[in-house]
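Left out: one protein chain. Kept in place: all the others.
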Amino acid sequence: MKTSKLMKAAGLGALLAATAIVAPGYAQDSVYFANNAYRTGPFSGSGIPIGDGMRDYITMINERDGGVNGVKVIYEECETGYDTKKSIECYEQAKAKNTIVYSPWSTGATLAAIPRAHVDKIPILSMAYGLSASADGTNFPWVFIPPFTYWDGASVMVKHMAAELGGLDKLKGKKLGLIHLDAPFGKEPIPVLENLAKKYGFELKLYPVAAADMQNQGSLWLSIRRDRPDFLYNQGWGAMNPTAVKEAAKNNFPMNKFVGVWWAGGDDDARAGGEQAKGYSSLSWTLAGTEAPAMQDILKFVVDKGKSTTPKEKVGEALYNRGVYNAMLVVEGVRNAQKLTGKKVIDAQDMRRGLESLNLTEARLKEIGLGGFVTPTTISCTDHSGHSKMFVSEWDGTKWTKKADWVEPMKDEVRPLIESNAKDYVEKAGNWPKRSESCEKSS
Amino acid sequence: MLYREAGQYKSTYAADMGVFPLREDRIGIAVILAIALVAIPFFGSDFFIASVMIPFLVFSLAAIGLNILTGYTGLISLGTAAFMGVGAYSCYKLTTLFPGVNIIVLILLSGLFSAGIGVLFGLPSLRIKGFYLAVATLAAQFFLQWAFVRVPWLFNYNASGAIEVPQRTLFDIPLTGASATPETRYFVCLGLVVVLTWFASNLVHGKLGRSWMAVRDMDIAAELMGIKLLNAKLMAFAVSSYFAGVAGAMMIFLWYGGGEAADVFSIRLSFSILFMVIIGGLGSLIGSFFGAAFLSVLPTALKFGLPALGVPIGGAAAEHVTFMLVGALIITFLIVEPHGLARLWQIGKQKLRTWPFPY
Partner (left out) sequence: MSDIATRPAPNLLASPLVKFGLLLAAIVVALAAGIWLDSSNTLYAIFVDPFRQMAQAPDLLVQTIWEGLVSGVLYALIALGFVLIFKASGVFNFAQGIMVVFAALTLVGLYEKGVPAFLAVIITLGVMFALAVAIERVVLRPLVNQPDIILFMATFGITYFLIGFGEALFGGNPKQMIADQLYLPKGAIDLQILGGLVSLQKIDIAAAVIASLMIAALAAFFQYTRIGRALRAVADSHKAALSVGISLNQIWVIVWFTAGIVALITGIMWGARSDVSFALEIVALKALPVLILGGFTSIPGAIVGGLIIGIGEKLGEFYWGPLVGGGIESWLAYFIALGFLLFRPQGLFGDKIIERI
């Protein structure tokens, strides 16, 4: 009894000691990249395909090319379960292990990491999520939010409405409903939509969904039935989306008027609605499917060789391909940083320079093997987002297809809002570090 | 042998009733404080301090608060997280309204708002008891969490709906905000926790604490003995919420450093603090520390410690194993010692007293 207790105590002690010395220990010719993942918890339905896509693309680069210019990318997932507390632990661990870039994968985690990253000098890559105002590179030199922000998305939603109705002037008197998760992530698009509603004379109706009622939206859809909005925009995530699609089908809401933000455009989200979900749309910037040469390489070098845990039929799903896009941004950032610094093994500071001058033109995307399949984007030292083009994609009953052409967001509406909010954020934070990093020329 | 009380005589009642009647206990507490004050900040890595010690201190304080309500007064509450949230949001409002006042003062003040709200939601406790009351406090939990999202005044109309922690300093050393080092934040947390624990210890050993325990053991009997139930129960709610509020303010200002606060103070946090109290030991201050260590440090240690020790699990699998292990450990501990880790500690001390000659 006594010895077993001692053993237990010793074991616990060793565990604690080991926790205390989480430390880097990697080979010389590699860079370490920590990614937050959530393969567990209520949001895992969206988290799993994203994590799969990121892991497979990086494995493909390591397998096919032997890394980026010979430098292997060590990809490690830190499980968060979409929980901010665990995300903060993951940030601390990523910092201790000298990650080249931090990838928070939740708006809550991004918000918590932004102030730290500016002190610790670790770039944050929050791809099309996070704090919209952080697209202002002057005030947020360490945060990158390519290829666009939630505010760009909301403006494209308005453009989409106009296109369906036949012109921006036709918006007058129409009603747009916003179904959103009742949390900062869900409320992001509200300021832009309110501005645009005032400008174009349409009415904005809000339908908040509390996290506890994600799968219990009965009364919300009754309100939608009463208000009869002409269009619905869904800023939802996780288990909320399939429920919303099902409810829309149940309530005979015309599916082609129901558009989700890109994160509400997962395959599982739409599949839940069955036959009736046909026509459900979502904003997107990556074509689904495996036709792109890079996707073929993932199949050839990773999935077919059994180096991935992803089921083959899941490769090429909408969220999977976004994961691929995010991993591609990291890899291209590393490549660009290597070019700028002349070093092979780069660190977080170099990575920031690499990301800040990232210029993914159509031609460059073609070289990577994604040309025509994803949006080109250009990041500059003032514009950390790119405000790139996106398109409306449609669920055809089995897969996501591109419904309309690439659309530019209303940059002139979004940009002033970003700048004023960034200023506001910096003022409130008090003693925000002034940008001291020099500006890189786009390459 | 080492732990002997022979030869220590007490000549006054006050000495006999002291919180630490034995010299060895006093030495022990001094050693613990020395480790906390010197060894941990000097030898712990940033990761250890920021991700293990600070959460541990914050949860300990919240657990002490709930222990006053549940362990000492016998009122179960599932609204702790919401009261913590009240503390965090009032601290945020206070520091934006009075940026000149020192943040430590504001953290301590913000607990008062939480106490007020706590009393309000404690009113039903006069009529409802046991699990019925527990579920009634859920009303506070869900209502307040809703209010944190829906009342933009609380987060200063930020477009992101999040709390941003501004930088606040003491003698030009940043205490909050991103440039505050983990060590500074740790020292502030430690100071607050030590002072408030001392305060709680005096409270529960005093008249108020005794009336709480009388209410816990049988409230009708306590009433017959002349204890005013209204005062005792509402005081318990007030003090408990005060501690929770301070812990909440610490959580956002010294640990999280801002972010999506409404989401943080969710029902899950309420549950885990209740379980810290139960597993640590109801009606025991030191038990609150044990419980917080068990439920907040253990998952972190398993998640980051096992891979560092070379156990080849990671990502989702580690998370599953952690969940299963923590669940199994909770059940094991309850079977081994249903009165919590504090009782184990006492038994251990009792054994030490007679060791090595138990007869």
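A and B are the chain letters, set down in written order, and residue numbers restart from 1 in every chain.
Criterion: a contact is a pair of C-beta atoms (placed from the backbone, for glycine too) under 8 Å apart; a residue touches a chain by one contact, two chains touch by 3 or more.
Bear in mind that the values here come from a model prediction, so they are computed numbers and not experimental data.
Contact with the chain that does not appear here is found for just one residue of A:Val31, A:Ile48, A:Leu131 or A:Ala264, A:Ile48.
Touch with the chain that is not drawn comes from one residue among B:Ile32, B:Val101 or B:Ala328, which is B:Ala328. Touching the chain that is not shown, out of A:Asn69, A:Ser223 or A:Gln296: A:Ser223 (per the contact rule at the top).
One chain of the complex is left out; on chain B, the residues touching it are 76, 124, 127-132, 135-136, 138-139, 142-143, 145-146, 149-150, 218, 220-221, 224, 267, 271, 275, 278-279, 282, 316-317, 319-331, 334-335, 338. Taking the complete complex into account, residues 39-45, 47-48, 182, 206-216, 218-220, 222-223, 225-226, 238-239, 242-243, 246, 250-252, 268, 271-272, 274 of chain A touch the chain not shown.
Keep in mind that, in the parts below, only the chains that are shown with their structure count from here on.
Interface of chain B with chain A (complex): residues 44-48, 50-52, 55, 96, 99, 142, 146, 149-150, 156, 158-162, 164-168, 174, 177-179, 255-260, 262-264, 266-267, 297, 300-306, 308-309, 314-316, 318-320, 323. On chain A, the positions that touch chain B within their shared complex are 12, 14-23, 37, 39-40, 76-79, 81, 84-85, 88-89, 92-93, 95-96, 107-109, 111-112, 115-116, 118-119, 131-133, 182-185, 187-188, 191, 208, 210-212, 421, 424-425, 428-431, 433.
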